[in-house]
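The other protein chains are all here in position, but one chain of the complex has been omitted.
Now for chain A:
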Amino acid sequence: MRADTTVSVRDLYMRYGTDDVLRGVGFEVRRGEIVCLLGPNGAGKTTTVEILEGFRERSAGDVKVLGADPSTAGEEWRARIGVVLQSWRDHGRWTPRMLLRHLGRYYAPYADPGRGRARDVDELIGMVGLDGRADRPIRLLSGGQRRRLDVAAGIVGRPELLFLDEPTAGLDPLARREFHDLVRRLVAEEATTILLTTHDLDEAAGLADRILVLAGGRIVADGVADDLVRRTIGVALVRWSRGGEHFARTTPDAAAFVRGLFARHGEEITDLDVRRPGLEDAYLALVRQHEEGAV
């Protein structure tokens, strides 16, 4: 384990009744990384994150988060992590300002000499763009505003490590863009480590330093988006027509293949189309392969 390892998971198993949701999940997250946990619905993303947050007991495996086992770590540890979960509908009568101030007060005893623990509420409200809504009841917020409040609540204690479970579900494109900017700012300015789950591929590709794909109860891919595509599919699809007939071929080296094609047939080649698979193709291939392989 490296010195800057923030999250380390090995052989993580989770069983509900007779159903193994996680079967040997393993990965690491290093300090200051944005890591995206990608997977189909029901793959166990939320379960994994909840185990790391210390909200759920695992069935088996080694888990270290900020150097401690989340199932036994104390409140000092709790003060160092931030949590944004799905589906929070609480504190409807409170205003965002009241709630953030209240939550921030819990962190006061955990301040280091060089680092005040709780973030200034006004600054926080500005950061998540809730300025005009800060003093209205939370139940009147739109879905996107509510989500941004959840993020604000997650970072009020200046966490070293922030967990975000499907943070942009239900956000419109603009709100999503703003959210991504906020996440990048957190990483750039405070070296916050971020582990987020999503089933949005564009989000994963655009935001994450590294992508983990969870399927069939295991991490089936771990890498940057481009690597993932190359390793998973590793080929391009070339389609062309010759003499009224249509052809299609997959190849690891599209340029060489097309050069050969022209060398042999020259001007007989028409309708040439070379398609590189994207992250989506890689992801779908991975998930198909592992969901079918499982069970």
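As a convention for this text, a residue touches a chain if its C-beta (ideal position, glycine included) is under 8 Å from a C-beta of that chain, and two chains touch if they have at least 3 such contacts; residues count from 1.
Simple rule for what comes next: contacts and distances are computed from a predicted model.
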| item | value |
| --- | --- |
| Which of "ABC-2 type transport system permease protein", "Ni/Fe-hydrogenase, b-type cytochrome subunit", "YeeE/YedE family protein" or "4-hydroxybutyryl-CoA dehydratase / vinylacetyl-CoA-Delta-isomerase" matches, in UniProt, the chain that is not displayed | "ABC-2 type transport system permease protein" |
| Per the touch definition above, residue among A:Val9, A:Val83, A:Leu124 or A:Ala221 touching the missing chain | A:Val83 |
| Which residue of A:Leu103, A:Met127, A:Val235 or A:Ala254 touches the chain not shown here | A:Leu103 |
| Where the missing chain touches chain A, by residue | 46-47, 50, 53, 55-57, 74-76, 78-79, 82-83, 85-94, 98, 102-103, 105-110, 153-154, 157, 165 |
